[in-house]
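As you look at this complex, bear in mind that one protein chain is not there, while each of the others sits in place.
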Amino acid sequence: MSKTDTMSGVTSTRDEGGAVPPGITTFNTELLRIAGIAVALLAVTWVYSGDPFILNIMAQTFLFAAVSLSWNIIGGFGGQFSLGHGVFFAIGAYTTANLYINWQISPWLALIPAAILAALVAVAVSWPTFRLRGPFFSIATIALNEVAFVLANYFGSITGGPRGLTIPFKAGLENMIFTSRFHSVLLMLGFLVVCLIVCAWVFRSRLGYYLQALHLDEDAARATGIRVLQVKLVGMAISAALTGIGGALFAMYLRFIDPPTLLSLPDIGVKFALIALIGGVGTLYGPLAGALLIVPLESQLRAGLSASVPGANLIVLGAILILFALFMKKGIVGLVMQLWDRFGRKSQ
Amino acid sequence: MSSLLNIIVVGLLLGGIYGLVSMGLNLIFGVIRIVNFAQGELVMLGMYGAYVCYLFIGLDPYLSIFIVVPALFLFGVIMQRFILQPLQNEPMMQIFATFGLLLLLQNVVLAVTRGQGYTAPSKLSEFVISVGPLNISVVRLVALVAVTAAALFLSWFVKNTMAGKAIRAVTQDRRAARLMGINVELAFMLTFGAGAALAGLAGTLLAPIYTMSPQIGGNFIMAAFAVVVLGGLGSVWGAYIGGFIIGLIEAFAGYYLDPALKTAIWFLVFIGVLIVKPGGLFGIAGAEEVGLREQN
């Protein structure tokens, strides 16, 4: 793995637009890296396997990393800044919970209809909304999220309405319910690895290049013969399917879901995008970096700062986000790249 | 028949409220192209500003306008200068920063107030004009009059003053405007300040209507985005009329269908209109095409 390889793994953002990257990283190289990341994360999990407090944070970190990676396929690579991924997340959660509660279908099997349904809904609602660009698209996706919230609350026969759905505790691998947080973390880590592989594959495939092309300049992409709408829809479908699976895992982890938990904008829909932004939007590993930073930070602030002043944890978080935006404009991955440019290259 | 008339009046008054909270957002979103998530929090600050004026100097919320509006103008200028301007070429990071600001402002107010629901009472808040079957709350009528005045003033301002022309130029093409000698940064700072001041105006005028909470801005922000986009990016009259459209849909859906479904319905109408007319009802054709693309 040469140093130039490391570079190009993350540089195909708009800055270098037309420039030919110094070396092409292949899907296989990415697989090696993913394997390395997986081993490293597994090692960390192992170290903390006796501390459920940390394990719970890790489970949520890996889950949000995975969903944020999924978001990044269409939101980052494709530049379609969706803030409505909570809808697909909720579809996955409700589908799995319903199949499990009412028909005793194993959540493992239920992942398939959850993913398909999320993808179908995503294509159906994105077909028209993809006519919109930039912030207009984002706002339309927020609107979709709000509509979904009202409907989930109103049509209680599927969602349990405001009462939500409670999944009874029946531990067992086949039920995807674990008595040990450690096993849950392994599940989330597994899902994270799947998402990384899918993202790497998309990133290094024709689809990924098309997505990045239309992100850079939609009109130019169309002019070169890319079927823009079709590419966007495929990207969205993959992204939503993985997000739906994420929602399913979330539901089985919490064993209680209701509309505010699944469709809260700041806690779910916006968070996926924020995590990607923190890490480096449109880069392959950015969302992972972002989740590793923000989810534990948020949890620690909540655990450590809420005792005396109400909202103190969110005051600090807000301030950190602002400072972060100001001083790490390209996200964590962008900063790493900058440092690499400044110091790493000279030593080459 | 009388209930139909009543619902129309209710919808128009509500539209006034929506228009009012949208004016500032429209300016910021239309000119600087920032998706300012914290706009609702600026309205919230305006409301608490009115409360502070009432608490410490016993001012009626309508009089506190003269303190709150300039204060928020200043706050907006500072916010633009120190947080958003450094991120001018990073539209996504701007969204991110405004989200951080949202958390910060909400929770600072929460920490100070413990989250208690305050009201800034006005002498006007108990007055109701009754015309036949219609009951028109005076405080809501004032909001309607104020948004009309603000829209008139803004459209006159951007058409007829030098500063207004500069703002329009910047909106259309930043680079060309800069080449024409317009100080783009200054224009942005003033625009953002004006947008924040309008939010402050909305806050003070709404203070007698609502019980304030640190999170109340979030109740307005989605509607405000919908109004701005529906009306057409950067179009003053678009936002004005967009407010009435959303207000009327909400009133009709709430009364004739079900209050629990009303927001879903106007969001669906909003998405529908957007799909048919991506530029909004009164937007300049193609304005939406600019999107988040970088402009220097």
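Order of writing sets the labels: A and B. Residues in every chain begin at 1.
Going forward, contacts are C-beta pairs under 8 Å (C-beta built on N, C-alpha and C of every residue); 3 or more make two chains touch, one makes a residue touch a chain.
The criterion applied here is as follows: contacts and distances are computed from a predicted model.
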From "Acetoin utilization deacetylase AcuC", "Short-chain dehydrogenase", "Cell shape-determining protein MreC" or "ABC transporter substrate-binding protein", the hidden chain's UniProt protein name: "ABC transporter substrate-binding protein"
Candidates A:26, A:179 or A:205 - the one touching the absent chain: A:179
Contacting the left-out chain in the complete assembly, out of B:29, B:75 or B:118: B:118
Residue of B:14, B:158 or B:236 in touch with the missing chain, whole complex considered: B:14
Touching residues (missing chain, whole complex) on chain B: 3, 6-7, 10, 14, 17-18, 107, 110, 114-119, 121, 125-126, 128, 130, 135, 137, 209-211, 213-216, 218-220, 223, 247, 250-251, 254-255, 258-260, 262-263
Missing-partner contacts on chain A, residue numbers: 50-53, 55-57, 60, 153, 161-164, 166, 169, 171-174, 179-181, 254-256, 258, 260-261, 264, 267, 299, 302-303, 306-307, 310-314
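Going forward, only the chains that are shown with their structure count from here on.
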Euclidean distance of C-alpha centroids - chain A vs chain B, Å: 31
Touching residues (chain side chain B, partner chain A) in the complex: 29, 33, 35, 83, 86-87, 90-97, 99-108, 110-111, 114-115, 214, 222, 225-226, 229, 233, 260-261, 263-264, 267-268, 270-271, 274-275, 278, 288-294
Of all residues in chain A, those that touch chain B in their complex: 14, 79, 81, 128-129, 131-140, 142-144, 146-147, 150-151, 153-154, 266, 270, 274, 277-278, 281, 309-312, 314-315, 317-322, 324-326, 329-330
